[in-house]
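Reading through the structure tokens given below for one structure.
Yeah, one chain of the complex is gone here, protein chain that is, but the others are all in their spots.
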Amino acid sequence: MIVAEQKDIAEIIPMTEGYQNILVIGCDTCVTVCLAGGAKEVAILACSLRLAARARGKKVQVDEISIERQCEKEFVDSLQSTVRGHDLLISMGCGIGVQTIAEQFPNLAVVPALNTKLLGLPERQGVWVERCQACGQCILDKTGGICPISRCSKSLLNGPCGGSQNGKCEINKEIDCGWHLIYERLKSLGRLGCLEEIMPAKDWSRSRNGGPRKVIREDMCL
Amino acid sequence: MDSSPKIGVFLCTCGHMMNDYFDTRALLASAAKEPGVSSVDECGFLCTKSGLEWLKIKIARSGCERVVIAGCSPHQHELKFRQAIEEAGLNRSLMTIANLREGCVWVCRDKKECLPKAERMLKAAIHRVALAKPVDMVQARMSSSALIIGAGESGVRIALELHRLGIQPLLIDSQPRPEGEREAFLPTPCTILGNGGSSSGQDTGGQRHDFSALVKELSHKKIELLTSTEVREVAGGVGAFRVVLDTQGRERLVEVGSIVVASGSRLEDGANLAKLGSYSRIVSLGRLQKMIEAEPERLERMMITAERRAKHVCFILGGDGPQGEKSLVAPFVKRASIMALNQAILLRRRFKAEVAIVASDIIVCGTGLEDLYRLARQSGVLFFRTPESRPPQVSLEKGVIKVRVYDSALADCIRESASGEDDGGYPILIQADLLALEDEVLPSLGTETLQSILRVDLAGISSFYQGNIHLKPNLSNRRGVFVVGSCHGVEDGGEMLNDIRSVAMAVFSLLSRPNLAVEQKVVINTDKCALCLTCIRTCPHRAIEFGEVKAGQKWGARVIPQACQGCGICAGECPAKAIEMVQYSDDQIFSELTL
Amino acid sequence: MNDQDQAIVIGGGIAGVSSALSLADSGCQVYVIEKKPSIGGHALRFGCKATDQCNSCGVCLARDKIIKAASCPNIHLLTQAEVVDVQESGSGFVVTVRRKPQFIDVEKCTACSLCYQRCPKPDRAISRAYLSPIPSGYVINQSECLLFQEERGDCDLCRTICPAGAISFDQQEELITLRASVVIVASGFSAYDARRKGHFGYGRLRQVISGLDLEQRLLAGEAKSLVPRAAGDVPRIAFVQCVGSRDPHIGQDYCSRVCCKYAVRAAAKLKFQIPEAEITIFFIDLQRTEREFLGLLERMSGKIRLVKGLPVEIGPAAEGGDRVSMRYENIDQGRMERADFDLVVLSVGVAPSEENQSLAQTLGLKLGLDGFFAPLDLTDSTITARPGIFLAGTCQGPKSLVESILHGQEAAMRALALMRRREEVRHG
Partner (left out) sequence: MDFTPAIVAFCCENSAYRAADTAGARQEGYPSNISICRLPCSGKLEVIHILKAFEEGADGVFVFACHPDSCRFLLGNVRAGKRIEHTAALLEKIGIEKERLRFFYLSELEWTQFLDLVRQGNESIKSLGPSPIKVKP
């Protein structure tokens, strides 16, 4: 699932500067499930923007709607009549949603209300962890179903670095060493042989660092 | 709007009391102008029998479909009014009360403020009732059977008690044999006092009963007992839990009305004991109890050391009790106190030992404990009271256990007569052949797994729910699941029996009717449901589960109405706005905010 | 459950209410016979002891149950009523109840409070009958009412003023006969009368109050006013434990089980409301049981002072002023000490009710040496020597609110088991 998190309202308010008729569009799929851009969040954002405008002595019209999936042109097209009369669309979808809307309504300003963070799963209510980096070349078959690209902080392909200690990552002691997990899993599967195969270097177009990322919504953690 | 429901507004003046505060006709006139209001009326006493009859007639005559009652607090007569409008043919939830008495006329200092405030409140109530939706009543089937997890003493006993009440118990235990041991360490003062129990007047050695006799009674009563069996899965809710049991790999689905957790607890050597190493003459209370019962000769030998003739035993209670994260109920001081008193008396009576008990406080808050304490004193047990700031010091010198004690009451007289030897502030020296220390009480093995399967907080492993006053004395966060015995911190055997019978009562009153009529307080719109599982994870009562909403259809979240307690937390958390509390919908709450 | 099964619960305190609710939920018709004008007993006179968090005193839990019982269709409340006779009949009992005139018809009373407001007696002969947080009705206290006093025997102001016409002085005392298969005795306790310990000055010294007095002030939200003080003055408060407990000289040689807990909770509440107050608790043995209480003790450590040892006497302070002076033994220090306090709270114990003797006689039961109803067996403390009569709550011995609820349910279970057994016998 795509995990996103809402931008700080202080960042969204300036985006609406100068617009009179705003439509906040939610998405009923991934971002609803990760509690960032569903019907509930749309209502909160729309109301917040109305209040923010009035607190600044302005009056704006903010309408709200939520559609099945913003990443599908057909669903976005169904907004044709709704967007009429609006001069700004705020997408509460993931980055793809924003772009699909922008593509379908080329004459309207579209801005994002979310930061699309990662592909992951909820570890528990209110905490999401990264499990996939969409690297485009899945090797989970060789690693016992544990992804070294996302679970190893350095995305190493051929075993752990020297910093792995007691099964924990040297970047952060809270994080499990991805390669330690892979080793343990393969051992229990009786397939340690997999590790002998040397994996060729991956072609990284961009470098990255910082290890697996995490989204935590403090107010949802209970 | 033609389709808007007709609303009847009925003002109860509380015996014309309200007329003192404002012009009731003016209030009703302004209410009559609100959209949807089809009739307004006032009455002196709506809550009386005749008032309720009047209300029913008025509803019938005016043909109104919604009712606003303006009067006193809903906490006073809401139920009565709901019943009345139901008798008048309306759904019980198509009603709103405007709390004009406790919320307006008795609040305003200035009578002039009353009318505008009353108008505002009445308007809000009219808007609210216009948005009201009927609440459905659901008949929940209540199976009169119960699953009891754990065949320790509390489990076996509650099975027998439930059987007496006509509830069909099914007892399971993860062990191959039922074990009385799991709670046998819970002591009862009356057994030794001899003024109760099965063997009146006899010194029963601290043992309450014969556990095997209880187990025999089980088979005599034909109560099913599955050993080597564990719970794999629990679905459904009170009245109809669907439980998957696993007996050594063989799975079996049972449906039960209630689940009683009697998983018990176990004793471990406490931190104090660990600190003193593995010297065989330093034992835990639990170990000492076993020796008294099963190995008296060995115990006798242990108490006779080469140098000295008399047998000296010392008990240390309290102090820095073991408080591991998973330990039950912090230090189990009461349990230890009763146990030590029992054992001290026995050691004096049977073994003629010299016994000293060192403690900061003697726990006597329990049935018969004061008598037990007195009996111990009368039997010649010595008590040393130490301030908490100066716990006793234990050392081993040439095979003798030396306990140095500061007793505040004796300190001065001893110091005066002391030989001048430096005692480091601990003037009393007890030389003991045997030293007994508190044990640590831990949840039985497997409690954590059981907790995650039942989704119920047990044994205070995560102490959050159990501390809640509204779960006292023996409820769990999940309706129909009860906790009994030492697994939720019961400290003495007598109290455990109270606990067992009280839980038996609670199970019975829940399951005594074959059907239970419950309101469907929460409704999930499956079309909107994104199946994010938020409601399932946040419902404090585990009243929501997911699966096919209708056979063969798309999956969705669904409410188990009899398990739902109507808090609305799910509706508050649902990100897709798919969950609505019938009587507190968003629109209804918004309608009250118009100021 | 058989529909004709009727049960009688004597006492509408928390234990009786718990028994009644359990039985009513199981389909029995239950008559609760309460001496006072409203049910609830002591529990409704206690205040909430929450500070910045709940301290698990259980008062709200008890109130919930009482409110639930008051509106339960299977529970029939007979207030201002007393059991005068119990006869065995077949497998059950015929119980005669004497009910005092109510004067105010509860069915008609709307709790509008007019009668209360207009009652000419300065301290009002009419009081609120609390069943819920708000008065659900009013009652006239016959011994206070002017109508029943010779000098002004014609006052019926309230009757003429009552808009509901709920007041009638024509009512007479009535005798009601009830049949029941079981009787549960839940007649409760009396608090120890601290006046009996003259050296503590209770009743003589304004600054010395009992734990129950404090509870009522907490309930009324007036606890702060107990320690009036000038600016910069540090209020000093003492709690004295075991007043009327663990004392063989007065025949109450048992631990009252609740005092350590209520004293520490009340101390925590006072400390929360008056943060600058210095609070000391004088005790014999601190009864450290129950997890919630241990947690509270931990949170309060360093905030309240605990002194092992009880006062010998309490008297007016030497230099006059508003304080009282206390002489006490500090056992841990091994010496006598003296200190002045603005307020001394005596933690009075749970004593057997004065009416136990006569009630026991009516019921044909025995009291124990301590004056409480004696169970047949200590491990089965709800069973009496008379089959069909059960004990619940503090009439059997000291218990906390939660323990009373538990015990009430236990008694109900025993009663139900008996009813079932009889039914089985009847049907072979």
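Worth a mention:
Just so it is clear, A, B and C label the chains in written order, and each chain counts residues from 1 on its own.
Here is the rule we go by: a residue touches a chain if its C-beta (ideal position, glycine included) is under 8 Å from a C-beta of that chain, and two chains touch if they have at least 3 such contacts.
These numbers come from a predicted model, not from an experiment.
Under the touch definition stated at the start, the shown chains contacted by the missing one in the entire complex are A, B, C. Considering the whole complex, the residue from B:Ser73, B:Gln175 or B:Gln393 that touches the absent chain is B:Ser73.
Annotation: of B:Asn91, B:Thr188, B:Ser263 or B:Asn477, B:Asn477 touches the absent chain (contact as defined above).
Within the complete assembly, B:Met121 is the residue of B:Val9, B:Met121, B:Leu162 or B:Val403 that touches the hidden chain.
Set against the missing chain, the residues B:Gly36, B:Gly166, B:Pro296 or B:Pro540 yield one that touches it, B:Pro540.
Touch with the chain that is not drawn comes from one residue among A:Ala43, A:Cys135, A:Leu157 or A:Ile175, which is A:Ala43. Within the entire complex, the positions of chain A that touch the omitted partner chain are 8-10, 13, 40, 43-44, 47-48, 50-52, 54-59, 218-219, 222. Residue positions on chain C in contact with the hidden chain: 47-48, 50, 52-54, 56, 59-60, 63, 113, 132-135, 219-222, 292, in rising order.
Residues of chain B in touch with the missing chain: 73-75, 99, 101-104, 106-110, 113-114, 117, 120-121, 124, 464-465, 467-471, 477, 538, 540-541, 565-569, 571-572, 581, 583-584, 586, 589-590, 592-595.
Convention: only the chains that are shown with their structure count from here on.
Remark: among chain pairs B-C and A-B, B-C carries the greater number of C-beta contacts. Note on chain placement: the centre of chain A and the centre of chain C lie 59 Å apart, centres being C-alpha means. Distance from the chain B centre to the chain C centre is 23 Å, each centre being the mean of its Cα atoms. Along chain B, no residue makes contact with two or more other chains. On chain C, the positions that touch chain B within their shared complex are 1, 21-22, 25-27, 54, 56-58, 60-61, 64, 71, 107-108, 110-112, 114, 132-134, 136, 162-164, 246, 253-255, 257, 260, 285-292, 294-295, 308, 331-334, 377-382, 397, 402-403, 405-407, 409-410, 412-414, 416-417, 420-421. For chain B in complex with chain C, the residues that touch the partner chain are 14-17, 44-45, 47-49, 72-73, 75-76, 79, 102, 161, 164-166, 188, 190, 193, 195-197, 208, 318, 329-331, 333-334, 361-370, 374, 385, 387, 389, 408-409, 411-412, 460, 463, 466-470, 472-474, 489, 491, 493-494, 497-499, 501-502, 504-506, 508-510, 512-513. By the touch criterion given at the top, residues 28-29, 32-35, 38-41, 43, 122, 124-125, 220, 222 of chain A touch chain B in their complex.
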